[in-house]
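Right after this comes chain A.
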Amino acid sequence: MATTIHEPPAVNAIHAPELGAGKGAWPRNPSEGNLRMLADHSSGASRTGIWVGLAAISMTFAAFTSALVVRQGSALDWRHFALPSVLYFNTVILLASSMTLEVSRRRVAAFARGFDSRRAIPLGWLYVTLAMGLIFVAGQFAAWMQLKAQGLYLATNPSSSFFYVLTAMHALHLLGGLGGLVLVISRLSKQIPTLRRSTMDTASYYWHFMDVLWLYLLLLLWLKF
Partner candidate 1 sequence: MTIRYKITAAFSALVLFALGALVLSTNVSAAGEGKITGTVKFTGTPPHERPIDMSKEPYCQKLHASNPVKTENVVVGPDGSLEWVVLYISEGLSGSAASAVSSEKPKWDQKGCQYIPHVMALDANQHFLVTNSDPTSHNIHPLPKAGGGNNQWNKSQPPGAPPIDTSWPGEEVAIQVKCNIHPWMHGYMAVVKGPNAVTDEKGAYTISGVPPGSYTVTAWQETLGTQTQKVTVAAGKPATADFTFKGK
Partner candidate 2 sequence: MHDMHVPAVHHHAPPQGFIRKHVFSLDHKVIGEQYYGLALLAVLIGMVLSWIMRLHLGWPTLSIPGLQLLSKNGAPGGIPTPEYYLQLMTMHGTFMVFFVLTTAPFAGFGNYFLPIQVGAEDMPFPHFNMMSFWVTFVAFVVALAAFFVPDGPPLSGWTGYAPLSALGAVAGPGQGLGQVLWAASLAIFCVGQLLGSLNFISTTLDMRCKGMSMMRLPLTVWAWFITSAMGLTAFAVLMPACILLILDHVAGTSFFVASNLVVNDQLQPHSGGSTLLWQHLFWFFGHPEVYVAIVPGMGVVSHVLITNMRRPMLSHRVLIYSMAALAFLSYMVYGHHMFVSGMNPFSSIVFSFPTLAITIPSTIIVLIWIGSLYGAKLRINSASLFALGFISLFVSGGVSGFFLAQPSLDILLHATYFVVGHFHFTMAIAAIFGIFAGTYFWFSKVTGRMMNETLGKIHFWFTFVGAYSIFMPFHYLGIAGNVRRYQAFVDDYLQPLLGVHKFITVAALVTGAAQLIFLYNLIYSRFRGPKAPQNPWEATSLEWTIPSPPPFDNFGGKLPVVYHDPYQYGIEASSGDYVMQDSPEQVQTVHDEK
């Protein structure tokens, strides 16, 4: 048994899943980096982690929502305005990106199971998803420009304040999702791919959640503006 704090652990290269003691298993990356070795034991911890993280994000937006409702009711100064039309285009793009990501995820799974040996296909779909994500962010920026052109700034009216805050917070969270996609792409495109199934899954859950969150925000904006 190790006695000092910095002694390296005795690495035992066996990582048969059944030794992982059920729920306590840690996803082991095969040292040889063979993606097919990953098979299907994605990590419980990262799945829990992502759900917990999404719960926290939901809570944050719930707080913003209640702030919006209270603020709208606190004074008679809420100015209604037409949502910039580019938002609907953005919505379509974001929904489409979720689909391309899902295609990619299936392809990665197929690749991992050995049904398909072409890595280029899932990678291609991932790039498409990434591009659509960037288009969405650019589209949101265009929406802000559109509002600015109408003379609606952050401090013009509580409605515009909330519009900017909500869309900016969503875009900020979406950028995190883009970071996740970049990580997935880089791991998958390595000569010996090091992508873990759980990473792929987590990144796509997060991305889909951003999608759902956006639909929710759009509904909220549509109802309140």
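Note that in this section contacts are C-beta pairs under 8 Å (C-beta built on N, C-alpha and C of every residue); 3 or more make two chains touch, one makes a residue touch a chain; residues count from 1.
Per the selection procedure, all candidates are chains of the complex that A comes from, given by their letters.
Note that this is a predicted model, so its numbers are computed, not measured.
For chain A, the touching partner in this complex, chosen from 1 or 2, is 2.
Contacts from chain A toward candidate 2 in the complex involve residues 1-15, 19, 21-24, 26, 28, 43-49, 52-53, 55-57, 59-60, 62-64, 66-67, 70-71, 74-77, 154-155, 158, 161, 165, 169.
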